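Then we have chain A:
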Amino acid sequence: MYKKIRLLFSLCLFWSLALAVQAAPLRLATTTSTQNSGLLEILLPAFQEQTGIEVHVIAVGTGKALKMGRDGDVDVVMVHAVAAEEQFVADGFGSDRVQFMYNDFVLVGPDSDAAGIKGVKTVTEALKKISSSRARFISRGDDSGTHKKEQALWKAANIQPGGGWYIEAGQGMGKVLQMAGELDGYTLTDRGTWLAYKGKVELSLLNEGDNKLSNPYGVIAVNPAKHPDTNYADARKLIDWVSSQAGQELIRDYRLHGEPLFIPLLLK
Partner candidate 1 sequence: MESLSAASYQALYLLFTGDSALWAIIGISFSVSVRALLYAAPFGILTAFLLAYFSFPGRRLLVSVFNTALSIPAVVVGLTLYILLSKSGPLGDWRLLFTQDAMILGQIFLCFPLLVAMAHSALQASDRRAWETALTLGASPLRALLTILHETRFGLIGALVASFGRIIAEVGSSMMLGGNILNYTRNIPTAIALETSKGSFAEGIALGLVLLSLALFLNILLGQVQGKGEVIQ
Partner candidate 2 sequence: MIPDTPQPWLKLERLSFNRGERTILKDISLDLRAGELTLLTGQNGSGKTTLLRILAGLLKPHQAGFQFAGSHRKWRQSYRFLREQICYLHQHPYLFDCSVYDNIAYGLKRKKLSRQAITTRVGEALELISLEHLAQRNCHELSGGEKQRVAIARAWVLSPRLMLLDEPVSNLDKRSRGICYDLINRLQQQQIGVIYTSHEPQVGRLNLSRHIHLYGGELTMKPLQPEKPIVVELHKGTSGL
């Protein structure tokens, strides 16, 4: 009996040692919409195959992802909120920021389209129509990249949204799409989440294509000067790889529900 326990104990010890010896994985904080797009499931295995570096993905809101970077809880962040990213680097928490791809936002809403935004040329005009018709608009309201984008768009349209028609949900993109479907409301969504939810919610794509709706993605290493214990070397490798020809081609060829989703920015 005693022998067995000792054997078990040493096995446990051996196992933990083996785990410790193994290279520390690279911790990547990203947004839920990036995770939900499915792109990482293509990119990261290819990256690991080439470099042997395992990446642990922590998918949270943009605000929290950046905060994890600030606190040194992760090694690298991949987000889509230009102003916040620039602030993050300016404050000295991030380094080696690269904008490597973009996708776009779209306006979706009920099939009936009471505000009549379908076919309207600019997103500014579409938002004006929504607010003047007081059609319901569901906002993320969670400080996420999409929420920040939406706020910037309202600002550009010179509208201070508020009142009964403007609903601040404080939830993720998928939830907000469901809510818009249930409440017959409009919302701004990234194309990736929209493609994933298309057909599952009673909404249609009503407005797209305006330059203002572009959504560039940045990847930023956590500054080793602030947090020396982070895995800067591997973070740098990831940044280089997604900017490389191989990485960029993977991004270009990625399809979600048969439709292209991301456009690489660094393809030669």
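By definition in this document, a contact is a pair of C-beta atoms (placed from the backbone, for glycine too) under 8 Å apart; a residue touches a chain by one contact, two chains touch by 3 or more; residues count from 1.
Inclusion criterion for the candidates: all candidates are chains of the complex that A comes from, given by their letters.
If you're wondering where the values come from, they're calculated on a predicted model, not measured in any experiment.
Any copy counted, the candidate of 1 or 2 that touches chain A in this complex is 1. Note for the complex: chain A touches candidate 1 at residues 60-61, 63-68, 71-73, 141-144, 167-171, 175, 179, 181-183, 202.
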